[in-house]
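Have a look at the structure that comes next, please.
Shown here: the complex without one of its protein chains, the others still in place.
The letters A, B and C name the chains in turn, as written, and every chain counts its residues from 1.
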Amino acid sequence: MDFTLTSDQEALQDGVRKLCEGVFPMERVRALIDVGGVDRALWRELADAGVFSLRLSEDDGGAGLGMAEAAIVFEQLGRALVPGPLVWTHLAAGRVPGAAEGDRVVGGLQRRDEPFVVEHPDVIDVLLAVDDDGLWEVDRSRLSARAVDWPLDPLTPVHVAGGLLRGERRGVPGDAVRWRLEGTVLVGAYLVGMADVLTERSVDYAKSREQFDRPIGSFQAVKHMLADMLVRTEVARSAVYAAAVHLDEPALGPPERAVSGAKLLAGEAATSNAKTATQVHGGMGFTWEVDVHLYLKRAWVLDTAFGTGDDHADTVAGLLSV
Amino acid sequence: MDFTLTSDQEALQDGVRKLCEGVFPMERVRALIDVGGVDRALWRELADAGVFSLRLSEDDGGAGLGMAEAAIVFEQLGRALVPGPLVWTHLAAGRVPGAAEGDRVVGGLQRRDEPFVVEHPDVIDVLLAVDDDGLWEVDRSRLSARAVDWPLDPLTPVHVAGGLLRGERRGVPGDAVRWRLEGTVLVGAYLVGMADVLTERSVDYAKSREQFDRPIGSFQAVKHMLADMLVRTEVARSAVYAAAVHLDEPALGPPERAVSGAKLLAGEAATSNAKTATQVHGGMGFTWEVDVHLYLKRAWVLDTAFGTGDDHADTVAGLLSV
Amino acid sequence: MDLLWSESDERFRAELRAWIAEALPKLPPEPKREDWAARRARDTAWQGMLHDAGYAGINWPAEYGGRGASLSEQLVFYEEITKAGAPNVGVSVNFVGMLHAGPTLIAEGNDEQRARHLPAILKGEEVWCQGFSEPAAGSDLASLRTRAVRDGDHYVVNGQKIWTSFAQVADYCELLVRTDPESKHKGITWLILPMDTPGVDVRPLKTVLGSSEFSELYLDDVRIPVANRVGDENDGWRVAMVTFSFERGTSLVPEMVEARHQLDELARLARTVQRGDGTAWDDTGVRREIGHAAAELDALWNLVKRTVSEAARTGVPGVGASVVKLYYSELIQRIGDLALRVLDRASLSIDDVYEGSGHVVEERLRTLALTIAAGTSQIQRNIIGERILGLPR
Partner (left out) sequence: MDLLWSESDERFRAELRAWIAEALPKLPPEPKREDWAARRARDTAWQGMLHDAGYAGINWPAEYGGRGASLSEQLVFYEEITKAGAPNVGVSVNFVGMLHAGPTLIAEGNDEQRARHLPAILKGEEVWCQGFSEPAAGSDLASLRTRAVRDGDHYVVNGQKIWTSFAQVADYCELLVRTDPESKHKGITWLILPMDTPGVDVRPLKTVLGSSEFSELYLDDVRIPVANRVGDENDGWRVAMVTFSFERGTSLVPEMVEARHQLDELARLARTVQRGDGTAWDDTGVRREIGHAAAELDALWNLVKRTVSEAARTGVPGVGASVVKLYYSELIQRIGDLALRVLDRASLSIDDVYEGSGHVVEERLRTLALTIAAGTSQIQRNIIGERILGLPR
């Protein structure tokens, strides 16, 4: 039992962080609004860094790493708010040709209740659907989808589709179960990264912004809001790391409870921190120019991905021993 | 439309307040712990002041007043934390002989799910039960009840009973509907009075208690907690008064939504304020000697009386126009 | 305690309702979000129609051309206007003129200023904007730094304002400037700025909604006649605050009427949204939270009635007004969160996925500003703690 990052994991964390700072500074992320969230060249840089392939075996061109490392990577992507169907393409690596290499952008959705909301419709090459019977590659030519002019998140353009058809099979039911668990944790990790950077940015702002001749961060009301941001982040991060480790280590027992709890708390940490960050930034938090709203909108989007908080709370309750 | 107290109502409010200050100072309320919550002489003083009879016609020995006035009275009783089955005896006035005059102490309960919890078992002369079919006087000699050594609220001793039998009929189904509505509002009014006095007492404490060379009420964290206490009280009070007025004035339409909303918010105001008051009082709030815990425990008790918050939120939702 | 409307209130309501039913269809359809000229045209047209029918300036004294309605009639007015979906003064391009600048001129302007502006505002001929906030003066408004220096019979103004609504289409701006750098509250002056004065530069400010109803105002050697000063030099803080007592608890009324409507809409949506074998409405937890929010809105509405009744009796609105602003702005955000939860994946679109769903998502974004503007929730709690509860600073 040593629940800290290994030095390899620390190095990975550091590397991805620097990659994101170099390739995805905020102005470049913002520029992706105009191209549907994905720029092919940047996407390939992610692939080259191993973001999609890192859990493939070395024989398959991967790094042979586990979910713990994937979670570390996605946390950093979340900090930088890198857009696009990162989780789906990561899951598809090794199963959909070209995904691991960044040649094909893979999107996906869970087949639950209609209508189906397809993210990044104009930039994805492949659309996957997961349901209880397995993984499917949807035949998009037969899809009746409607474009949305005004998406909630400008970096997550969407189509609304009905009667989503199954296409070619890409996996059996067991794969679907595994994908759901892994996807849930990766989204959770991304959300923790968002919660984390929102705390940092809000703290910085509260230290520099003065009102009534004092930095606003010296007012207890603001200070306590910021403290709660840190608290939510640390609690959610512990949950996400633990869930990832549960997926890597079967001897720890069934992972479902840990996975659902992680997504639940990560979603709440990111949405709550984004709302608090808006409040701490005052009027500036209501402007397009300040980044906080981009985080808030993405947090809301991802809170619905791979199950909502309600879904996951239900799941955890059902797994309590009584 | 003039939603302020009339001068008669202000006089009534003032009168009951003074009565409570005179007859029910906190040390006397505390002394009632040893006698099951009711002292016959003090009970009769309440009756003489018209607490039970005020809505009876003048011919029947009452004051011919309405629910608005009853709510004003019960708010004051709540401030003073007067114990005993005040609401049931008030409802029973004119229907159970001796109730209005304070000669018989009337308790009651709603027949819903077992087990039934009978409050003040040792001091009530009559036990009423309300169900969908009407009002009933329970034959207590046939009741299988079990005494509780350690009640949550020392001023609300209880028995636990099973298989509660109906006894003599005291009212038709329409009476039961009316009693439930009226009882709900009166409990709500009592809870608002509690929320109110808890705010006052906490503010007083926060002004006088010094730590770090400052009154703790000057710390923003404490100040904001106290502000929220006031806010909750004012919002709940508006709801309770409005519910009472709806019961008095049929032209305002069906009262159910207003009544349920009032109880819901009053229960939350009292329980939340009592918890906040405990926190503001620090270590002293954890002592038996300081009164806050008596309010907290009573708030929890009353939050379950005449329907829980969950019940009432459900009721309001069901009455939304869609 | 009486919640029944008086006969005269009911008569007023019936007349108003009949008039709206006739007048509203004459109005052009709502313009696109960013078409400010068209929005000005429509809002001022409606203002003109209100004026001709005798409903303009519902809370303005009759001697200044207003309706001089009682506070209960004002409630009825806002209720009917909002329920009918007619343009609401609170979100009109000239809300500043109607709710702030006009009332300030009534209270503190001179005869000439009143004669020149009040009729034009009421008729919908003149639109005002507000130049109060600055980048470094938000919650601490009195620290504003836009400098006005006397030069003969003019003030020469330099500085920057922010959060100026509808500046693109405004004729005048109520401007707070610093005339004494040595003192804080007592060094501020209130000026009437014609927006076509040279040196005024309006730069649209994009909000989280992607729209630009707000602007930044850059003021570069802007010359404003001393005759445009309202009140004394260095007395502008008091002048600006006078307006707030004018509201007497009614300022959020249209917003709250709209919120009640929106909650009904949310309950309807919850019955529409498919969830497993049923709808979102079948979820006890969600349904109960909607019911809870409805109870809170009902209670707030009754608190408004208490506040307005107290104001009608005593002239001051009592504790209610502070409470309503704080509570409402946090509640409406919670309602918005609840809406996102009900919509689930459909919340990813601000275009309607279900009829009306886009509106609730847009509202969630819009209401982000409510806990910040006009005093953050943190400032509101300070005010309640210090002014109402008497806690030490």
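Simple rule for what comes next: a residue touches a chain if its C-beta (ideal position, glycine included) is under 8 Å from a C-beta of that chain, and two chains touch if they have at least 3 such contacts.
Please read these numbers as outputs of a predicted model, since none were measured by experiment.
Interchain touches from the omitted chain, evaluated on the whole complex, reach A, B, C.
Considering the full assembly, A:A236 is the residue among A:A236, A:A270 or A:L302 that touches the omitted chain. Shown as candidates are C:D283, C:D298 or C:D344; the residue that touches the absent chain is C:D283. Chain C residues in contact with the hidden partner, per the touch definition given at the top, are 283-286, 288-289. Panel shows chain B; residues 113-117, 119, 148-154, 156, 158, 160, 210-213, 219, 221-222, 275, 278-279, 282-283, 285-289, 293, 296, 300-301, 304, 308, 310 of it touch the chain omitted from the view.
The omitted chain makes contact with chain A at the following residues, 1-6, 9, 68, 199, 203, 206-207, 214-215, 217-218, 220, 223-224, 226-228, 230-231, 234-236, 238-239, 241-242, 244-246, 249, 251-252, 257-258, 260-262, 264-265, 309-310, 312-318, 320-322.
As a working rule, only the chains that are shown with their structure count from here on.
Look at the CA centroids: the one farthest from the centroid of chain B belongs to A.
Centre-to-centre, using mean CA coordinates, chain A is 38 Å away from chain C. With each centre defined as the average position of its C-alpha atoms, the distance from chain B to chain C rounds to 39 Å.
Counting partner chains per residue, chain B shows two or more touched chains at residues 220, 224.
Shown for chain C are the residues in touch with two or more other chains, namely 378, 381.
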